[in-house]
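The complex appears here minus one protein chain, its other protein chains still in place.
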């Protein structure tokens, strides 16, 4: 039976994007046809430059600040910036793969990565600014059809 | 084969509600039976007055603040308020449909919109305060049954 997994990424924070790719790449490794649709803030994840600016979510920042009481007086933007720096450092020393690596791995494993064409417009991005190896930008209907035309499918949303 | 798409909305922020309705309305336009279940903060989206106060998520506000360095010293509530104003202005000039318009369009397309009866209680909302054209308030089991009784279904969560 042909099974598909669709993953919708509308968040652009590290702590959503990492599980999205970990699930996508695991699923593709298991032989499940896997497609990802990047819309809203998610589109920035596929952007060669903007990917460098991904941060933790505010909720993630607050979680990590609870382990570092010295951070609790920072304002939101500072708090997110500071905890993101700390986590990126920790990830590097623990050899957690970067999002760039996960994207490359996804493409190698045959995951289909669809940029949302409306999100490109909304954020003023030209498709030449995106990583190589992605599918052409599409609308939501193409992605819904990807899911719906399989005999069996599931969707995960981040 | 009868296919259904269920969309659960527990978030009440603009940047979750817009993709929820865009996917719902696209799906219904494709002939897929589409139902939405509004619970937790999501219930406020269906409220005739409270819908006017929807804001960006904090993560969205932080993203937009990165494009507007003048905002970085605001506290959370101010930051979310300010960026929401900016985005609403931008949406208006780009003719992005409002959430009110998307709800009307959803109803016209036959999307079934289910308010969660527990969420109504939790937020002290009487069902007369909700938009016209919705389904009667239901519990989670009715929505799970909507999904589960189709031969094929998928769920998207916001």
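In order of appearance the chains are A and B, and numbering begins at 1 in each one.
By definition in this document, a residue touches a chain if its C-beta (ideal position, glycine included) is under 8 Å from a C-beta of that chain, and two chains touch if they have at least 3 such contacts.
Every value quoted in this text rests on a predicted model; they were computed, and no experiment measured them.
Asker: Since one chain has been left out of the picture, which residues of subunit B touch it in the full complex?
Answerer: For subunit B, the residues touching the absent chain are 6, 8, 10-13, 39-41, 44, 53, 55, 57-58, 75-78, 80, 118, 122, 139-141, 144-145, 147-148, 151-155, 157.
Asker: Kindly note down the residues of subunit A that lie in touch with the hidden chain.
Answerer: Residues of subunit A in contact with the hidden chain: 3, 5, 15-16, 18-19, 22-23, 26-27, 29-30, 32, 58-63, 65-66, 71-76, 79, 94, 96, 152, 154-158.
Following the convention adopted for this analysis, only the chains that are shown with their structure count from here on.
Asker: How big is the gap, in whole Å, between where the Cα atoms of subunit A centre and where those of subunit B centre?
Answerer: Taking the mean C-alpha position of each chain, the two centres sit 21 Å apart.
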